[in-house]
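Heads up, one of the protein chains got dropped from this complex, but the rest are sitting where they should.
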Amino acid sequence: MYSFKNDYSEGAHPSILQALMETNLVQEDGYGGDQFTKSAIELIKKQLGSDKADVHLLAGGTQTNLISISAFLRPHEAAIAASTGHIFTHETGAIEATGHKIISVETKAGKLTPADVEKVLQDHPDEHMVKPRLVYISNSTEIGTIYKKQELTDLHHCCKKHHLLLFMDGARLGSALCSSQNDLELKEIASLVDAFYIGGTKNGALLGEALVLCDDVLKEDFRYHMKQKGALLAKGRLLGIQFQVLFQNQLYWELATHANQMADLLRRELQEAGYSFLADSPTNQIFPILSNELIEQLERKYGFHIWEKVDDHNTAIRLVTSWATKEEEVLAFIEDIKRKSII
Amino acid sequence: MYSFKNDYSEGAHPSILQALMETNLVQEDGYGGDQFTKSAIELIKKQLGSDKADVHLLAGGTQTNLISISAFLRPHEAAIAASTGHIFTHETGAIEATGHKIISVETKAGKLTPADVEKVLQDHPDEHMVKPRLVYISNSTEIGTIYKKQELTDLHHCCKKHHLLLFMDGARLGSALCSSQNDLELKEIASLVDAFYIGGTKNGALLGEALVLCDDVLKEDFRYHMKQKGALLAKGRLLGIQFQVLFQNQLYWELATHANQMADLLRRELQEAGYSFLADSPTNQIFPILSNELIEQLERKYGFHIWEKVDDHNTAIRLVTSWATKEEEVLAFIEDIKRKSII
Amino acid sequence: MYSFKNDYSEGAHPSILQALMETNLVQEDGYGGDQFTKSAIELIKKQLGSDKADVHLLAGGTQTNLISISAFLRPHEAAIAASTGHIFTHETGAIEATGHKIISVETKAGKLTPADVEKVLQDHPDEHMVKPRLVYISNSTEIGTIYKKQELTDLHHCCKKHHLLLFMDGARLGSALCSSQNDLELKEIASLVDAFYIGGTKNGALLGEALVLCDDVLKEDFRYHMKQKGALLAKGRLLGIQFQVLFQNQLYWELATHANQMADLLRRELQEAGYSFLADSPTNQIFPILSNELIEQLERKYGFHIWEKVDDHNTAIRLVTSWATKEEEVLAFIEDIKRKSII
Partner (left out) sequence: MYSFKNDYSEGAHPSILQALMETNLVQEDGYGGDQFTKSAIELIKKQLGSDKADVHLLAGGTQTNLISISAFLRPHEAAIAASTGHIFTHETGAIEATGHKIISVETKAGKLTPADVEKVLQDHPDEHMVKPRLVYISNSTEIGTIYKKQELTDLHHCCKKHHLLLFMDGARLGSALCSSQNDLELKEIASLVDAFYIGGTKNGALLGEALVLCDDVLKEDFRYHMKQKGALLAKGRLLGIQFQVLFQNQLYWELATHANQMADLLRRELQEAGYSFLADSPTNQIFPILSNELIEQLERKYGFHIWEKVDDHNTAIRLVTSWATKEEEVLAFIEDIKRKSII
C-alpha cells in the first residue's frame, strides 16, 4: 500500500535529521533565542533579498494562521477568504475562536480577485456588520492552483486602495513557487503582501512554518502573541535547525521541485491516458476524475482521498506528491491505471 | 560556559533521535492517526494501570494548559492558582485570552491547600463574580516543591466536595515523581486529579506533553479543541515516536532520576559548604542563596537565572539540572563555589 | 414625513410610561431582584402554561442572542443559521466575537428546514471542522415570513435526533404569533425549542426581550452570563415593569395585532393596485416592488428602506408597521401610491 494521501506522510528530509543529531548536545537558550533560529532567519531574509521583514518560526499552519490573524485584527474586524480557504473550512473555527468572522466568497479555482473583495466591501457598509480588514489567500490554494504575478499584483493594489491587509497562507508555497506555471519570485511576494509564510511541514520538515511580517505595524510585539497561543517552543532550536538546513543550500526549492515533478508525471500520463481533472492544478496536488470501478481497484494498493463525486459513475480523487514521493511508485501507479486493473 | 539555566538547553535524548531516523520513511496517517502515537498512548496507559483515561499528545506546556482549561470551563467559570503558578505569571495571559479569569492565591512554597481553595469559594458567592471551577496545581511546582500523597488527597476531596475540577500541570512531573521525597505514584495521580500531563519537553524530548484526561466528561470532543488551537500536528508521529521511546523501557524515569541526582549533588554540596536555600525543593530546580560577589564570579563561567534579591549582599539564584546535565560540570561548579573564585 | 422604516421609531406604549411613573419612587433591590421583574416573570410563565421554564429579562436582541448562544455552546461548537439570519448579517460578528462560527445556509424565504440542517451535519464530519450544535431561527424571520407548526415540529424532531439545540430569535415574535397565517401557540413553541425570546423592543417597550430557557441544562448559572456581558441592569425594574404591563392584560398581543392589521391593510391595497412583493410575508414587514420613479416620489413624504434592486426599473422597498402606526398615515400612503404621485 503506497500513499498519495498527503505531503506529510513521512518524517523529515534526512539532512534535517542529520543536523538534529550533530547539534543535539549544544546548549542553547530557549524560546527561539538559539543560534540556529537566528541563523535560519538570516538565511530566509537573504532569500527575501531584504533585511526589513521580521521572520518568526512557528509549528504549524493552523497555529500560524490563528496567531497572525488574531494579532493583526481589532475585535470588530473580519477576514475575507475563498469558501475553499483552509481557515474557513478545515481549522475547526480557529479564527472565529479568536473572535473574528470570516466572510467567505464562492470562487473559481480557489482564488480571490479584486472584484470578489470589492463586492464584500460593498456588502459591509456600516457598524451593524463586521468591518472587512484582511484578505486571506493561500498559494498554492487548497485545490492546487496558484496565483500569477499579475493576479497577486492586482490584489495588492486593491488591498492598498481599501486599507486592507493581504495575508498569504504558504503552507504549500514551495510547490507554488516551483510550479512550471509560476512567474512569481519570493521577494516579489514580500513586497506584494503584508504577511505570508513559507511552509516547512509539507516540504521536508518535521514541523515548522516561517512567518514573514512585511508590514511594520504588524511586527510590533508579535512574540507576545506567539507565547500567548502556546507557539513559543521551549526548544525553539528544533525549528531553527530545520529551516537552517532547508535554506542553507536551496534544499527547500529542490524538495518542492521534486514533489512537482512527481505530480507532473502523474498528470501528464493521466492526461495521455484520456483522463480529465477537476481543476487545473500545476502543483503537487492533482484531482483526476476516474471511474468508480477503477477507484475501487486502486484503493487496494494505494492510499488517496476521495475528493468529490462528479456523476453516478465517476469521481474525482486527490493525489498528493511530496519531497519523499518515489518515482518508482508513481510509475507503478500509472501502469496500474493504464491497465485499469490491479489484480 | 556551562548552563544550568533550564532543563531544555539541549536537544533530545539520543535514543529519540535514533528512533526518528529509523522510522523516518514509513508512511503514516497524519494528525495523530499514526501507529507510533497509538503505541505511545498504549504504553502510557499501561503505566497508568488502566485503560480508562484518554491520552493526547501535545507540543508544549502553555499549549496544553490553555487548550485543557478552555475546553473544561464554561465562559463564566474561573481557575484558581497559586500566585506563582505558571498560568498566572508566565504564559502571557494565555488562559485569560480564552476568556477565563485566574483567581490567584498567595501560598507557601507554591502549593495550594484546601483552606486556600475554600477561602476563594467564600469570596465568590454569586453571579456578580466569576464562579471558581478548576483548581490548577503544578507538580513539581514552579519553585521546585512537590505535592505529597496526603496533600494531593486532601485537595482531591476538597474539589470533589465543592464540584471543582483538579488539574495538574506536569511539565516537570518526571522530576517530581522521581524525587527522594516523593510518595505518589503515577496511577495514584490519575485517580486523584481530573486531568494532568506528563511533560516530555523538560525530560528528554524535543517537544511534547502527554495529557491524561481522567474524568469522562472532559474527554468528549477533545481533539476538536486541539485542532482549533493549532495543536494537532500534521506529523503527529513526531510526538508519538518520542513518547514511545520514553515509555517503552522506563527511559522517562531514568532521565528524571538523573536530573534529580545532579540536583541532589549540587544541593548537598552547597548545604555542606554552608549555603542556605530560598525554598526546600527536592527536585531538579534548586535556589541557593549566594553572595553577590560570588554570583558575579560564577557568571563568567556558568549560565543560570538570578532569581530573587534576598538582602543587600545576597541573592538567590536558580540552578536547573536535566537528563543531559553532566556530572563533571556539576563537580566543577561545586569546586568553583567552594573555592569562592573562578580563576 | 411619516416613517415606515422600522418598528422602533417611537417610544413606549403609554401604559408603560404610566407604570414607570406610578412605581418610580418605590425602593427595590437591583439587578432583577425587584418585585416587578418577579411579577413579570410569573405573568410570562402563566402565558407559557407552565412553571418549568426559566425567564430572564434582557435589554436587546443582539445582547440576548450573543449571551444565549455563548452560554449554550462549548468552544468548538457552531451555530447553523439562514444566510439572512440576523446573527449572521446584522450583529457585527457578535457571535463570532464570543468564539463561535456561524454556518450559514442559503434558504428560501429565510427559513431553515431539516434538510438544510442535515446537509450541514454531513459536511462537518470530524474534528478538523467545527461541530454544529445549535440551530438558530427567527420567527418572524428577517424577511417577514413565519414558521408554521409543522415546520417547527419537523425542525424540533431533526434537532432532537441529532443532539442539536434549537434556538428561536423572537425579536418579532408578537407579530409572528398574531399573523393571520400563524397556527402556533406560545406554549407550543416552549415545548418545541430549547430556548427562545419574546421581543419587547419592537412591540411597545422602550427596550426589553424576555428570554425563555426551556431546556434544564441551559438554565444553569445563566445570570452569570448576563452579568459577564453587561446585561444585568442595576435598575432591572425598568425591564420588569414593562413586561408586567405588556403581559398583565394581553396588551402584548393587542399591540402586535395592530401592527399586523396595518401591514395587512398596506399589503391588500398594494396587491389590489397590482403590485407584487419580494416575499410572502404575513407579518409587520412587507416588501412591495415599486417603480424607481414612484419610490423617488414617495421618499419625499415617507421614510422607508430601499431593500433590493429587482431590475433596472423596479426596486423592492421595506415597509414596517408597529403598535404605533397610525391608520390615517397608512391610508394616506395608499392613496399616494394609487395616485402614483405625491403632490
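Each chain gets a letter, A, B and C, in the order it is written, and its residues are counted from 1.
Rule of thumb we're sticking to: a contact is a pair of C-beta atoms (placed from the backbone, for glycine too) under 8 Å apart; a residue touches a chain by one contact, two chains touch by 3 or more.
Keep in mind that what you see is a predicted model, and the values were worked out from it rather than measured.
Among B:32, B:60, B:99 or B:144, only B:99 touches the chain that is left out of the view.
Across the entire complex, the residue among C:233, C:266 or C:316 in touch with the chain not shown is C:233. Although one chain is not drawn, the whole complex shows that of A:51, A:106, A:127 or A:311 it is A:127 that touches it.
Which of A:47, A:70, A:242 or A:260 touches the hidden chain is settled by the complete complex: it is A:70.
In the full complex, chain C makes contact with the omitted chain through residues 2-3, 5-6, 8-12, 14, 17, 20-21, 23-30, 59-67, 91-94, 97, 201-202, 206-207, 224, 227-235, 237-238, 303, 324.
Against the chain not displayed here, chain B makes contact via residues 75-76, 78, 89-93, 96-102, 127-130. Taking the whole complex into account, chain A touches the unshown chain at residues 31, 70-71, 74-76, 98-99, 127-128, 130-131, 221, 223-228, 232.
Simple rule for what comes next: only the chains that are shown with their structure count from here on.
Look at where the CA atoms of chain B average out and do the same for chain C: the two points lie 51 Å apart. Computed centre separation for the pair chain A/chain B is 34 angstrom, with centres defined by C-alpha atoms. Touching two or more other chains at once are residues 75-76, 98-99, 127-128, 130 of chain C.
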